[in-house]
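Note that one protein chain of the assembly has been removed; the remaining protein chains are unaltered in position.
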Amino acid sequence: MRLRTRTAYAFLTPYLLVFLTFWIWPIANSFWLSFLNTRSANWTFNPRMTWGRLLVDPAFANALWNTLLILVIQVPVMIALATVLAVLLNSPILKARGLFRFAFFAPVVVGEVAYAAMFRLLFNEFGIINKLLVATGLASIPWLSDPNAAMAVIIIALTWRWAGYNAIIILAGLQSIPEDVYEAATLDGVSKVRQFFYITLPLLKPVIVLCVVISVIGTMQLFSEPFLITNRGGPGQATETLGLFLYRQGFGAFNFGYASAIAYTITALAVAISLLNLWLGKERE
Amino acid sequence: MAAVSLNNVVKKFGTMSVVHGASLEVADGEFVVFVGPSGCGKSTLLRMIAGLEDISAGEIVIGGRVVNDVEPAERGIAMVFQSYALYPHMTVEQNLSFGLRMNGNDKADTQRRVSRAADILRISELMHRRPRQLSGGQRQRVAIGRAIVRNPQVFLFDEPLSNLDAELRVQMRVEIARLHKELGVTMIYVTHDQTEAMTLADKIVVLRAGNIEQIGRPLDLYDDPNNQFVAGFVGSPRMNFMAGTVVENSSSVVTVKLANQGGALLRKPLGGPLPAIGAAVVLGVRPEHFGLAGRGDSDITVKVDVAEHLGSTSYVYANAGGGEELVIEREESRHEASLDRMTVSLRATHTYLFDSAGLRLR
């Protein structure tokens, strides 16, 4: 390859300008902001007002707890479901494959606002879900006014929205497993269920770890669902997540310094949990 | 028409040197073949002549002009690539005319040049097909056609036949030779196949590990190689090598004792300085230069492994004991197939002697 430095830069520069201006510089700037007291007229260096406050703010602890709770319950359930869905959808004996794929993959294209509005209506006190519960002889549940039920709604909504997305990725992973591995196992008399646990799952592990990492990063940034479905993290602050807390500090109270410290906490947690996942994924190989 | 010369051309990727100072003259209208094993730097050298790679040091002159900093398109060259590099989304006609169209060439002239190239290569019926609808040989013709359209002073070929099957390869080889004769322009051709080199070239450049080992006409290289590498690379089946030691040297004659052929002795006259007694040497003998027993200067006896009979000739694969596999070409030797052992003779004038560094002792 000949050195064509000038051409190379000409092609790269337009993107690079946007990348530096709206991504790299803000990443650095946000770190600096997280040390500033932005509540005074002149922003002054005062980490006690930001990082110091994080340590003692019960609202932050609550948001952190809620976020981790969602993460611990929702991500494993969704990934397990997505894996099963992918395997079932990949089955050669499946009829009406296109229809089934549409059912599970369609939520991928549905926007946050549209689906949040929908779930809010479905799980309304007088909504269709409660009507169906009552019709089948069960008690109606105050979905959006009970803290635990509200959390459940968030988890159900997230799972509906993202299970198909993960199934698409896992399905791509499945399709890269060579068929002859299964043929060999069948000749060896290994049952289909055992093939799943001893062949499919181990070979899928890198893809599943990837899905977990993507989901963890997404969950750490959870915002629209509690903002719209449970009405700004309600009831009370029962479903307030780190993302929502950041939004309220940054764009409700315009406390940019504190919000930046929250942003960096989210980032650090997301990176740490992803690295842990990657490490666990490697460990057993 | 143009001559090409390379003066001490060096190519480095980072700190790794790939071509270590190649110098070479290509006369106007000459057909020169760069040949060598993969990784010898022959393709890099060609791409440097094309202007697709930077020149780290030295200079390249095409048609009397130093082209080190000249863009590929301005060098008066055209190149045919190993993968043909046909644009898959264009028809044959569009492929042929693409470069001219992109450079704003006159439409009528473009049309004229394209149909001339199509005529020369007999691809006029294929003009509206896409590359994937063509056979390997047809793609090859289109790729050459694209080069012809440019009216280049120098044609560069980068292993153009390596993707074809054996039969087509022979056919296209003849085609390229015909083209050279017809167009009369300078051609530089890279291949790892010594048969292509021998059959096509006016001049062969043998490369190894970034160095030019020898430059010469095909038969000169065959008859008079400068070193063991060239001797082994040129010729098929390849030259046999037998290890030996010098046991006597006097008055322009050395006596070599072969290590694995029952200690056979061969006296060989040399023109140059003689190797010391006890020096390790290698004796090279081409398969066709083994004679009948007793008819040469020295006899050796070998164990026959396999004999291949091709009709007019036979190749005997023999084992000389110490691990050296020998290939012996015989005419009228069908009866020897059944033999377990056979004795052949060596003739000093039809052997080559190399020192332990592989350099020829003449």
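Letters A and B mark the chains as written, and numbering starts fresh at 1 in each.
Here is the rule we use: contacts are C-beta pairs under 8 Å (C-beta built on N, C-alpha and C of every residue); 3 or more make two chains touch, one makes a residue touch a chain.
Keep in mind that, in the parts below, contacts and distances are computed from a predicted model.
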Candidate names "NADH-quinone oxidoreductase", "Carbon-monoxide dehydrogenase small subunit", "Phenylalanine--tRNA ligase alpha subunit" or "Carbohydrate ABC transporter permease"; UniProt protein name, chain not shown: "Carbohydrate ABC transporter permease"
Contact partner of the left-out chain, one of A:N46, A:N62, A:Q195 or A:N231: A:N231
Options A:A106, A:L138, A:V181 or A:L276, residue touching the unrepresented chain: A:A106
Absent-chain contact - pick from B:N68, B:Q82 or B:Q171: B:Q82
Positions on chain B where the hidden chain makes contact: 47, 50-52, 71-74, 77-79, 81-83, 85-89, 98-100, 102-103, 146, 150
Residue numbers in chain A that touch the chain omitted from display: 1, 3-5, 7-12, 14-16, 18-19, 21-27, 29-30, 33, 85, 88-89, 91, 93-95, 99-122, 124, 126, 128, 131-132, 135, 160, 164-165, 168-169, 171-172, 192, 207, 210-211, 213-214, 217, 220-221, 223-224, 228, 231-232, 243, 246-247, 250-251, 256, 259-260, 262-264, 266-267, 270-271, 274
